[in-house]
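Just one protein chain is left out here, and the rest sit where they should.
Take a look at chain A:
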Amino acid sequence: MIAIGLEGSANKLGVGIISHPSPGKPAKVLSNIRHTFVTPPGEGFLPKDTAKHHRTWVVRLVKQAMVEAGVSINDIDCICYTKGPGMGAPLQSVAVAARMLSLLWQKELVGVNHCVGHIEMGREITGAQNPVVLYVSGGNTQVIAYAEQRYRIFGEALDIAVGNCLDRFARTLEISNDPAPGYNIEQLAKKGKVLLDLPYAVKGMDCSFSGILASIDILAGDLKANPDQRDPLTGEVITTADLCFSLQETVYAMLVEITERAMAHVGSNQVLIVGGVGCNERLQEMMGIMAKDRGGSVFGMDERFAIDNGIMIAHAGLEAYKTGFTTPLEESTCTQRFRTDEVFVRWRD
């Protein structure tokens, strides 16, 4: 069976076409293309502009995806789209396109939960059996484990997502958002050496990032006002690279802690990292050290599948479709809030 998936919950517009050849055989990616709405340094992406970007690109991306996949309308079994969670206007702009395709092509619609899309793609690509999932992106930070046909949230960010913290700090520093602010923070952090004191906000199985962001913003302001600042402990000159380094070390240590707590809780030693922040090599390294200590391992993916994409929506949607799930047209709305555990995962036992 073949499905087309449309994703646009944040600033990435993705269209993917996936084939599920037969039970037991791995899924085949027929096409997976994406266009990102990149804002100027110092600016974030607002819903209205992001929706405009998606409206401008959706038709040509679908066309290109069909050509690359070499499939025809007859070959497509269903049209999957991101129902939520995410930003309202961008989600809706993509849903309108999905509905039109459904009506003109006479194919059923499947509304997909964005978080479940990430998890299912991670499972498929890495082959991880039953890992604890760390889902980290600009919009979401959740520690998830599968139990009895639901992806249960064991821990999460209480205020802002870890990616949001990093992205907003990139704005403070006014570094480029191309290809992604988090990527540029990571490159800058590689040159950092001084570990500055930042709040460490783990609260049980959850964590909080807004206080850390406020702290690091203050440090950045201090550094801008006084560029010759030295670290009181080591006497070294502090640079923006040190700020990035300190921020990453702090927030990633927090994520490793709450992931480990969930692993101990469920008795798993495997970690699957999904979401855009999962591309970060330092996070993968730190998580790997913890997992190895527990006799386990970390599973991750590259940017094709870790960053928001259409193929994960097609994949998760097709899994649901095969169990008989469809979204009637009248119900093909979008929602900004859509909890991961709201989805009944009928396709797993």
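Following the convention adopted for this analysis, contacts are C-beta pairs under 8 Å (C-beta built on N, C-alpha and C of every residue); 3 or more make two chains touch, one makes a residue touch a chain; residues count from 1.
The working rule: contacts and distances are computed from a predicted model.
*Asks:* Tell me the UniProt name of the left-out chain, picking from "Transcription factor Pcc1", "Exosome complex component MTR3", "Nuclear pore complex protein Nup85" or "Centromere protein L".
*Replies:* Answer from the UniProt record of the missing subunit chain: "Transcription factor Pcc1".
*Asks:* Pick from A:Glu148, A:Asp228 or A:Glu330: which residue touches the chain that isn't shown?
*Replies:* For the chain that is not drawn, the touching residue is A:Glu330.
*Asks:* Out of A:Leu103, A:Ala214, A:Ala264 or A:Ile289, which residue would touch the omitted chain in the full complex?
*Replies:* Per the contact definition at the top, the residue touching the missing chain is A:Leu103.
*Asks:* Of the residues A:Val62, A:Ile119 or A:Leu213, which one touches the chain left out of the display?
*Replies:* A:Val62
*Asks:* Looking at the full complex, which residue from A:Ala51, A:Met121 or A:Ala320 touches the chain that isn't shown here?
*Replies:* In the full complex, the listed residue that touches the missing chain is A:Ala51.
*Asks:* For chain A, which residues reach the chain that was dropped from this view?
*Replies:* Looking at chain A, the ones touching the missing chain are residues 51-52, 55, 58-60, 62-63, 66, 70-75, 92-93, 95-97, 99-101, 103-105, 329-330, 332-334.
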